[in-house]
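Every protein chain except one is present and positioned as in the full complex.
And now, subunit A:
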Amino acid sequence: MNKRIRFTAIMATALLGTGALASCATADAGSGGDDAGGTLIVYTNSNGDGRGEWVTAQAKEAGIDIEIVGLGGADLANRIVAEKNNPVGDVVFGLNNMFFETLKEEDAVTAYEPAWAGEVDQESGDPEDGVFWPLVEQAIVTVYDTNTIPAADAPTEVADLWEDAAYDGRYEVNTALGQATPQLVLAGLLAPYLDDDGDLGVSDKGWEQVEEYFAHGSPAEEGTDLYARMTRGDVDFGVLPSSGITARDAEYGTKTGVISPADGVPYVTEQIAVIAGTPRETAAEEFIDWFGSAETQGAFAAEFASYPVNEKARAEALPEVVELIESLPKQDIDYSLTRENIGAWVEKTELEYLP
């Protein structure tokens, strides 16, 4: 092609394209603006494993048109806070209490009492203001494969892993402290050592625990699943949210055992709330009423091995999930205090203790 024609053609394409995008930008600006109709934008970090598609399809059946925006927990919380003056999303669900405490603090979510409020334990949500409401519960557990380590030989306390030289380098530690699960592990480690006089509200003994935990562990490998490492003998122990166990046992042929410490394990509760300032508040509330209902949560639990907070929905949950969760005591963690400090704790750990 003639160089000049090509140059003009490229220029024209770029200009036309920009124009097209600009015009569809103005056309779509409504979704972030004052349009009360239209598709409901649902923000979540709980869209993996086909959950996003499942929720979209089920909602459609119930007559609610939704579009899922699925992002990782920390990214999602940051996005909602950044957008709070001109919200794009209408509802958010799946984030844990800590993230929701942050959203509430930033006035990025707004109070609403769902139709199913009476069916859940409000203590797991936001008992003071009723801004966010609990959906499902997960335990953050230390697991091992009973095929290699008989349950009788496994440690009974998580701290044995770094106090007993036999386990040196045999347990996986996740160093990606920007993510939710490693943050909860950190919160669980520090919870027994809270001390107003200590550094960042934690006694020296507590920081020692963190140091030892990371010093004797084997850092997680980017792109390699914990169970793959356990199967090939790299490590024997590692941390996992409880809902991940069933699928892994099926995939790797492992038989998972769980360390159940006397003080309990950290629990997280995934919540739901209306995003403040959305023009589709009514539709958002309608979605919450539908999604949190015993029926939907029951079906969700049966499909994705979750443990619903809604007491009526628990009947539908898988028996092995119910058995596991009910066998693990809840560790006493003050989430609102943790929320205030976790940023500083992560920073200190990142700067001083990570391998």
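As a working rule, contacts are C-beta pairs under 8 Å (C-beta built on N, C-alpha and C of every residue); 3 or more make two chains touch, one makes a residue touch a chain; residues count from 1.
What we mean here is this: contacts and distances are computed from a predicted model.
For the chain not present in this complex, what protein name does its UniProt entry give, out of "DNA-binding response regulator", "Iron ABC transporter permease", "Roadblock/LC7 domain-containing protein" or "SGNH/GDSL hydrolase family protein"?
"Iron ABC transporter permease"
Can you work out which residue in A:Leu240, A:Ile288, A:Ala313 or A:Leu328 touches the chain that's missing from view?
Within the whole complex, the residue contacting the unshown chain is A:Leu240.
Which parts of subunit A face the unshown chain closely enough to count as touching?
These residues touch the chain not displayed: 3-4, 7, 10-11, 13-14, 17-18, 21-22, 24-26, 28-29, 31-33, 39, 41, 47-49, 51-53, 67, 69-72, 74-75, 78-79, 81-83, 85-89, 176-178, 219, 221-225, 227-228, 231-232, 240-241, 243-244, 246-248, 251-252, 304-305, 343-344, 346-347, 350-352, 354-355.
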